[in-house]
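My questions will all concern the structure given below.
Every protein chain except one is present and positioned as in the full complex.
Presenting chain A:
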């Protein structure tokens, strides 16, 4: 499924959070949203996810405006993990994961054996086998992140929208997650902080600053030593890799 944002504006009072932002994520691509704090990454993801309404412009899923699609139909194809998953919910890990099956079950139908089976398979996949009865509130930040992503995948989405999915994850799981996402036949739009990971795994990068798109394209096009210095204020060595990918070594504050 293709995801596009066309000229999206988002304001709260007099503050402009997004100004005329355009984004195109072709089917199956992995798109990284990069930018410093407050650049509008999370806001853009919330608009793409339908959690916030744009004040101008529109979001298209394939060729259709997402507001024209029934919510449940969208939930069967688009899964979202926000940055602030609740922490205090009094639920087991299995309960949290079963939420991901709701869009696929008639509303009056009970949880079936198939759902339970998928949940344990999802836990295996997340390296959390046998964690069904753990309390959600007792998990660490990284464990919660992995369960939240597993829940999103249980929706069997064509599109995954992820806000800083590697936050809280240890180094091994960061690589594993991004490698999985890049391989999966799913369209991924993820807000990321780690420039090097984004440069290695994303097909496309959208670089944001102060609610505007500064640059968009392949990592090699967008993540240059100049753009990194300008947007993030740090010096970096950018080394070209295969297929428009780059490796980035951050050095110091830019002078």
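Observations on the model:
The rule is simple: contacts are C-beta pairs under 8 Å (C-beta built on N, C-alpha and C of every residue); 3 or more make two chains touch, one makes a residue touch a chain; residues count from 1.
Quick note on the criterion: contacts and distances are computed from a predicted model.
The chain not displayed here is annotated in its UniProt record as "ABC transporter permease", chosen from "Molecular chaperone HscC", "RNA polymerase subunit sigma", "ABC transporter permease" or "Lipoprotein". Among the residues A:91, A:214, A:234 or A:250, only A:91 touches the chain that is left out of the figure.
Taking the complete complex into account, A:75 is the one of A:3, A:21, A:61 or A:75 that touches the chain left out. Within the full complex, the residue among A:12, A:121 or A:137 touching the omitted chain is A:137.
For chain A, the residues touching the absent chain in the complete assembly are 49-51, 71-76, 78-80, 82, 84-86, 89-92, 95-96, 98-100, 102-103, 105, 107-108, 110-111, 137-138, 155.
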